[in-house]
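With one protein chain held back, the other chains of the complex are shown just where they sit.
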Amino acid sequence: MTMTSPTPTAPVKLAPASKSSAPQRPSRFRIGAGQQMKGGPFAYVALAVVGFGSLLPLYWTLVAASRTQDEVLASTPPFLPGGKLIENIQTAWEQANLGKAILNSVIVSSSITLATLFFCTLAGYAFAKMRFRGRGWLMTAVIATLTIPPQLSVVPLFMMMSGLGWGGQLESVIFPTLVSAFGVFFMRQYLIEALPYELIEAAKIDGANNLRIVVSVVLPVARPAMMVLGMLTFVQAWNDFFWPYLALNQQNPTLQVALGQLSASYTPDQSIVMAGALISTLPLLVVFVVFGKKIVGGIMSGAVKG
Amino acid sequence: MRITRSVAGRRLRAPLVATTGLTVTALLLTGCGGSSDSGKGADADGNITLTVADFGQFGYKEAGLFEKYHELNPKITVKEDTTAEEKNYYPKLLQQLNSGSGLADVQGIEVGRIKEIVDTKADSFADLSKSIGVDEWVSWKAKQATAPSGAVIGAGTDIGPMSLCYNRELFEKAGLPTDRTEVAKLTEGGWEDFLALGEQYKKKAPAGTYFMDSASAMFNAVVSSSPEQYYDASGKPIHEKSASVEKGWKLAAEAASKKLTQGLAQFEDQWQAALRKSTVATVVCPAWMAGQISTYAGDANKGKWDITSAPGNTSANWGGSFLAVPKSGKNVAEATKLVKWLTAPEQQAAVFKAIGVFPSNQGAYELPDVKNATLPYFNNAPIGQIYADGAKSIPEAVLGPKDGVIKDSISTQINNMEQRGTSPDKAWDAALRTIEKAIG
Partner (left out) sequence: MATSTPTRDAYATPPREPQKQPPSERRQLWRSRLWRFDDKASPYAYIAPFFLVFGAFGLYPLLYTGWIALHRVEMTGLDSMEWVGWENFDKILHDPEFWTSVSNTFLIGVISTVPQLLVALGLAHLLNYRLRASTFWRTVILTPYATSVASAALVFALVFRADGGLLNWALGLVGFDDTNWANGHWTSKIAISVIVIWRWTGYNALIYLAAMQAVPNDLYEAASLDGASRWQQFRKVTIPSLRPTILFTIVISTIGSMQLFGEPLLLEGGALGATGGNENQYETLSIYLYNYGWNLGHLGPAAAVAWAMLALLLIIAAANWFIGRFVRKSAV
C-alpha cells in the first residue's frame, strides 16, 4: 500500500469481527491459526532475513550520512558509520533550512494530530452511540471519502490557498487535513465496544448534558484509542509529501519538503542528502522504539474491528 | 432556570468554542512559524537578513561577495538559497509569485524565462530602471528585462559567450594536441570540424571515456549563435522551421549516431559524476559552464582542464541571468541596493575572476580583472581574452516566453538519441509533442 494521502487510511473491513470486548492489542491467548504452534528455527531465520531487509536501508542511511560522498560511492562501499555525521548534518542544516523545517513539521503535525483527535473522537462517538437521522448513510459517506486520493483536488486547492493568502503558508497544509475519515471510523469502532450504554445512562441520571457526557464519560474511555490514533496521525502528518511539496517552498518548508528540495539543491553530495534524511527519520524511529508495542497493537486493532 | 440556561448555553457554545479554540491554536502556531519567514524586516538593532534565491552557480559565494557586503554594511547579512537545476527552480518561482509568499528578497531569473516573467509577472517585481544604470549593460541584455511599460525588472548578472572546455589529460592520452591554439585551429572550420576531431579522439580514446558529455550542449551552442532561435519577432514559436534549430539537431543526431558522446543529461547527478571521474574529454562551454566544471570535477582534477575558443569561433550567448527584486519583500530598498552592488562592474569582475562567469555589465570589460583574467583551475586559461572578443559580436536574439522549456525538451530527446539510440525522427516527434504541450 502506498498511501501518500494526508489522511491516515487503513483497512476498514474486515475479517469477521472478533468477539473480545476491548479492541486493544490482540490477546496473546486468543487462539487462532497456529497460535498454539511454536515457531521453529525456520520461522526465526525467515523473520531475521525480512528484519534485516527492513533495517538495512535505514542503516545505510546512517552509514552514508556519516561519511563523505566519495567513500559512499567508492567501488567497495563502507559498512560501518564514519566520523562525518555532525559535519554533514551541519551542512544539510544550513543548506536546507532544516531548523525551520523541523519547527514547521512539529507545528503542522501537532496541529493536525490535536484537531484530528478532537474532531474524530466527537464524530466517532456520535456515530457509535447516538441515534440520529441519516446516521447510516453519513457513516457510509465518511468511509467513501477514504478512497478519494488527494491528487484529485490539488489543483483547485492550490488556487484556493493562493486566493486565501495561504499560499506557501503552513495553513495551506494544516487545514485540509484537520480531520480524517479513518480517524472517525477508528474511534467509532473502538467506542462501539469500549463504551457501555450503562455509563452514558448513569451520567444522564446525574443530569449531565451531552457535552458533559463527552467530557467526563467518553473522553476517559476513549483515551487508549486516542493515543493510538494520535500516533498514527502524527506519523502520517510528519511523513506527508505530495500536497506539502506542491503547496510549500524552500523558504518555509516542512521536513519532507526540505528533504525533497535538498536533493535538488546545489550539492554534489549524497552524504549531505542522507544526513537530511536521517534527521527527518530519526524522531519517528525514536517514537517507534518507545511506543512500538502500542503502534503495532493500534494498527492491528484498526484492521480487525469492523 | 439557572441550570437550564447554563446547560443550553454551554451546549451550544461548547463545540463552537472548542472548534474556534483549535483553529486559533493552529493559527497561532502557524503564525509563529510563518512570522519568522515573512517578517524578515529589521530586528531591534536594525539588522537585516537578505535572502538571494538562485540556481546553478552565480559565483557570489565563490567570490566571497556576500561576506564582503556584510563587511561594508555590518547590519546586513546575505543568505543564498541555491537550486542546482534551473528547471527545478523556475516552477517554484512561479508558484511563489502566485501566492506572493516564500519569495526571497532577491530572485535570480534565467534568460530562457525572462520573457515569460516580463510578459506575465512584471508587476510583481520592483522597477530597477531608476536604481541601476541600465545603460551600463550590453544593450540586448537590458532590453530583455524591460517590460512594455518601460520598467526594468532585472539587473543582468552575466552573459554566456561561448568557448570550448577540454580535458588535456584525456586529449593527450588520445594522441590529440593539448595546446589551446592548436585545439582551436583543429576546430576552426566550425562544428563539423569539431565532430571530426571527436572521431579522431574516439579512435584512441582511453577506455570508458567519451569525446563529449552530451550533444545537447553543442545543439544549444549552435542555436544560441543565431539571432533566430525558437520564436520569431512577432512572438510566434518557430522551433519547427528555425534554421538554427535544424542545424543544431542535425549535428546532434550525427554526434549521437557516431557515438561520440556519453549522452548525459547536463547538470544531473550522472553528469556531475562523469566530471568527477573525468570520463568526458570536452564540454561545450558558455562562460558560466567553467564554474560548474571546476565545482563538480573537484580539486582532484585541477589543472587537467583547459579552455579554448569555440569551434568556428562561434560567437553566441547561451544562458546568463538576471537578478530581480520582488515587490512583496520586506526590504525592497535594501535588496535593490544589494542587486545594484552585485551587478556593478567591480563585483562582476570579481565573480569572473573567481569562476569565469562573464560580466554583462560593459563597465567591467575594461577592468584589468576581466581583461587579464586567467582561471587557475583551467591551466590558467586566459579567459578574459577568450571571451572578450566573442562577447562583443553576440547577435541580439529574439526571445520567447517558453524558450527554456523548448530548449530542455529538445535536450531530453537528444539524450534519448545518444543513450537509447532512438531514431532522430522519432526523437524529433517526441520533442515536438512535449514542446507543444509546454507551449500549451
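Which chain is which? They are A and B, in the order written, and residues in each are numbered from 1.
Keep this in mind: a residue touches a chain if its C-beta (ideal position, glycine included) is under 8 Å from a C-beta of that chain, and two chains touch if they have at least 3 such contacts.
This is a predicted model, so every value here is computed, not measured.
Considering the complete complex, identify which of A:I86, A:V155 or A:V215 is in touch with the unshown chain.
Considering the complete complex, A:V155 is the one touching the chain left out.
Check each of A:Q189, A:N210 or A:Q250 against the chain that is not shown and name the one that touches it.
Of these options, the touching residue for the absent chain is A:N210.
So one chain is hidden, and I want to know which residue out of A:L178, A:A194, A:A225 or A:L248 touches that hidden chain in the complete assembly.
Considering all chains, including the one not shown, the answer is A:L178.
Considering the whole complex, not just the chains shown, which residues of chain A touch the missing one?
Output for chain A: 1-5, 9-18, 26, 30-40, 43-44, 46-47, 50-51, 53-55, 57-58, 60-61, 64, 72-77, 119-120, 122-123, 125-127, 129-132, 135, 138, 141-142, 145, 147-160, 162-163, 175-179, 181, 184, 197, 200-201, 204-205, 209-211, 214, 235, 238-239, 241-242, 245-246, 255-256, 259-260, 263-264, 270, 273-274, 277-278, 280-281, 284-285, 287-289, 292-293, 295-296, 299-301, 303-304.
Name, in rising order, the residues on chain B that touch the hidden chain in the full complex.
1, 4, 7-8, 11, 15, 19, 84-85, 87-88, 91, 94-95, 98, 116, 119-121, 265, 267-270, 273, 277, 405, 408, 412, 415-416, 419-420, 422, 433-434, 437-438, 440
Heads up, the rule we're going with is that only the chains that are shown with their structure count from here on.
Between chain A and chain B, what's the gap in Å when you average each chain's C-alpha atoms?
39
For chain A, which residues are in contact with chain B within the complex?
Of all residues in chain A, those touching chain B are 73, 97, 100, 103-104, 107, 110-111, 114-115, 118, 122, 158, 161-162, 165-171, 174-175, 178, 207, 209-211, 246, 248-252, 261, 264-268.
Where on chain B is chain A touching in the complex?
3, 7, 10-11, 14-15, 18, 22, 25-27, 29-30, 32-34, 36-37, 51, 53, 55-57, 81-85, 88, 92, 95-96, 98-104, 272-273, 276, 295-296
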